[in-house]
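As you look at this complex, bear in mind that one protein chain is not there, while each of the others sits in place.
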Amino acid sequence: MSVDFRKDIFAKERDDNLNEIGKPTRRQDILGHVTGRSPFFDDHRFDGLLHIKCVRSPHHHARIRAIDTTRAETMPGVVRIIRGSDVPVNLNTLLSLLDFGKDDEPVLAESKVAYMGEPVLAIVAQSEAQAHEAVAAVRIDYEVLPHVLDVEEAIKPGAAVVNETYPGNKFEFYGGNDHQKLRFGDVAPAFARADHIVEGRYQMAPIEQAPIEPNGAIAAPQTNDRYVCYTSTQGLFFSLGTVAKLLNVESNRLHFIGGTVGGGFGGKVDSLCEPLAILGAMLTGRAVRYVLDRAEEMQVSAPRSAELWYVKDGLAADGRIIARQLTGYFDSGAYTRLTGYGVVKCIGHLPGPYTIPNVHSDAYCVYTNRTPATAMRGFGVTAVDFAIERQMDKGARALGMDPFEFRLINAYRDGDMKAHRRLAGNCALIESIQAAAERVDYPLGAEFRAMTSMSGGGGERALIPPTRTERLGMLPAGTSTVEVKTTAPGLVPQFGVDLPVPATGLPAPSPTPTPVPAPKAPETRATTYDYGASGLSAPPAPKEVPPATEPAALTKSQPGPVTPKPRYSRYSSLGNRRR
Amino acid sequence: MPVKIESMADLDAAAQVLAGDKTAQVLGGGTILMPRVNAGDVALRRLLRISDPVLRKMTVGGPEITIGAGVSMADILAQQGLAFLHPAAVCVGGPAIRNMATLGGNLFAKAPYGDLAVLLLALGTEVSLAGGRTGPGAARRDPIEVLFRQSTDARAPLVRAVHLARPKAGQVQFHKMARTNPRGPAVVTLAVSLEVSAGRIAKARIALGGIETRPCLAVGVARTLEGAALSEAAITRACAEVLRELTPRSDALASGWYRGEMAQLHLRRILQQMM
Partner (left out) sequence: MMVKKPLEFRLNGTEVAVFADEAENLLSVLRAKVGDLTPKYGCGQGGCGACMVTIDGRTVLSCITLAETVAGADVGTLAGLSGERLDPLQEAFMDGFAAQCGYCTPGMIVAARALLQHNPTPDRDQIIEAISDNICRCTGYEPIIEAIQSVVAQERAGGS
């Protein structure tokens, strides 16, 4: 397959005469891969290795009345049965390390289960087969509760409360907001004057990342009162911090070794296995291995969330989209993993790669009694892109236009203002569509073949329109962010409006490039702290707000426009990079 | 008690064990049973490994073909004399699966598996069972569909071999529709056997996989064809009968509605090819 490098489009963006970037090079780890010698977590052997299998909920939602392990305890090979009460801090939320969300998920359920497959007990045995036998011998008395599996049902009054931490079944974003908003211009008058209104409802199923290597970890006591943990995690330090919190140990007592990950795609950031493997090693004094089998990987390791979207477009007869309204519901499953974070990413992606002067969007992160959902490639944007592109096809049909040409008319040009108040740069959607059409001999009109993303943008199209907000009414043209300033708890908040975005709309490049350290062995002793990869390499700074959104009840005032900066070096742990 | 493996040299002795212990099962190539063993399925207690060479025997030369239940897909594919079975045998998993998967196991595979079984059903195959109620060595034969109607895992009789007549050239057609290719579980599998005499269809057998848990015969659909010449009108009549006779099941691969559509589509295509 030949790859067509269209350097002309990005000529301004990068220097093509670099020593490494842009030049083919062998992967540094590939000799290990082709000889089967790359050390994956499960390629470490220990004498007397013990194995964990979990007793899991057969119900979507149930109260645990009683757990009877009498028979299981005496079964051959069973060394220890771990209960929720054995976990020192049995409540966490994955992004508590970023101060995002409240602790809501136990490692092992104690009082109730909120999804099918939720772990209740971890059985440590001499072999996997013996652990399986013991799992089957446990008796749990459940009181089955009403459950909810649908996002729209879940937010109706009277719906089953999935997660007591969020009684309304909606995640709370920074500042206590139950959804993320995007407002740009004013959709209502635009819909009123539109020649066509096109509406759609789009639904995407959860998708399992399905790395070929499953989630797993092996932990063992070391002689110096520390524990070593070989793991498949995508975020070595992320998992380390999570375990330190859950097991209430100093993080310097944990020695994580990983970095050789057999595929992750977002499915290995949840630190599902490390806490129990290490706790097992602590409780038994022996090496303990906890690996999900494929059925568990499919059923209980977190997938990309399901999404439901409503999209309404106002179209002008000449093919322009003059208004777009989107309402989305992300299905977080029973607990908070990374879905809320995906919603934040999603809102910055709307309304898709098209210049639309009036945009209105609300996106919710909803709890249901489904498997908790987490990150996956194209985190927060893939499913809504499906909705948007189906909507584009519908729009083209309503207008009687060619779907390629309809997209070309609306595609971003360099210099256009995006709805989240950044100027578009090196867009190349137009060129990509033209190239795709050319490859499949799709006939485009001459006018469309002549289009380019490099001209026609900016000017009028670079302006931020006057914007309607629910709380503040009309904001003047050029306004970028809105803030709420609270002087003291209990006082009526004051609303303030900050400055327009800088003229370029893009963060200025740093004058002195940050030197890239050489890759190091991905061990926690040797590398600097980071949050791993896959959508976590550049986390938003805590308490900072993406400028696109309207943080209606933020409690702290900010000193001006905020540019989210990665707080942790992307390069500090190359071995953890996404694969 | 974890699962126990017992090796047995004699087929009929194994049949005795099976008849006496509902928890015992035969191990063929293990492509269905071993995943269950690995998953710690506690319903599996006793697996019988039978080394009796009769299970691996094939008689291909004469008018009647006999294939032992322990013959693998790869063995069938290596036999030019069994070319009429190749379209089904070759679509069971990938090459490594086919090196392991046996004919006997395929007869007991549940949807979406059992591709070869569907073709054998259309061909009017008979099965001979070992021991059990009929006594050691008794060579009782049943039509293959009896197997699909009765057997649940635990009570499955021990199959010794299948027996079938070599079909005439052009008598049988097989289609498998899967979502991924070249390897993938079936949405629907269809096999059609038409015996034509004097321009009219004397006998039709239409077998489907994926529709029910086990392969099934569409007797009503076949009846619309019998006695008629194969024409577009006859094909349309046959296709219209499919959903009157069958209620396709839904699973993660496909809804019942989609299966029904695909069954009709592929039936039409097969019959058009046979025209």
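Residue numbering begins at 1 within each chain, and the chains themselves are lettered A and B in the order written.
The rule is short, and it goes like this: contacts are C-beta pairs under 8 Å (C-beta built on N, C-alpha and C of every residue); 3 or more make two chains touch, one makes a residue touch a chain.
This is a predicted model, so every value here is computed, not measured.
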#### Entry: Touching residue (missing chain; options B:P53, B:G81 or B:P95)
B:P95
### Option from B:P2, B:P167 or B:G220 whose C-beta touches the chain left out
B:P2
### Message
So one chain is hidden, and I want to know which residue out of A:A11, A:I30, A:A205 or A:A435 touches that hidden chain in the complete assembly.
### Response
A:I30
### Summary
The listed residue (A:A210, A:A316 or A:L444) that touches the chain absent from the view is A:A210
### Query
Which parts of subunit B are in contact with the chain that was left out?
2-5, 7, 27, 30-31, 34-35, 37-39, 47, 49, 74, 93-97, 99-100, 182-183
### Query
For subunit A, which residues lie in contact with the unshown chain of the complex?
1, 26-27, 29-38, 40, 42-43, 45, 76-77, 126-127, 129-130, 210-214, 260-263, 265, 291, 293-294, 579
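Everything that follows uses one rule, which is that only the chains that are shown with their structure count from here on.
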### Query
Rounded to the nearest whole Å, what is the centre-to-centre distance of subunit A and subunit B, using the mean of the C-alpha atoms as each centre?
45
### Task
Provide the residue numbers of subunit B that touch subunit A in the complex, in ascending order.
1-2, 38-40, 42
### Task
Provide the residue numbers of subunit A that touch subunit B in the complex, in ascending order.
53, 128-133, 135-136, 293, 295
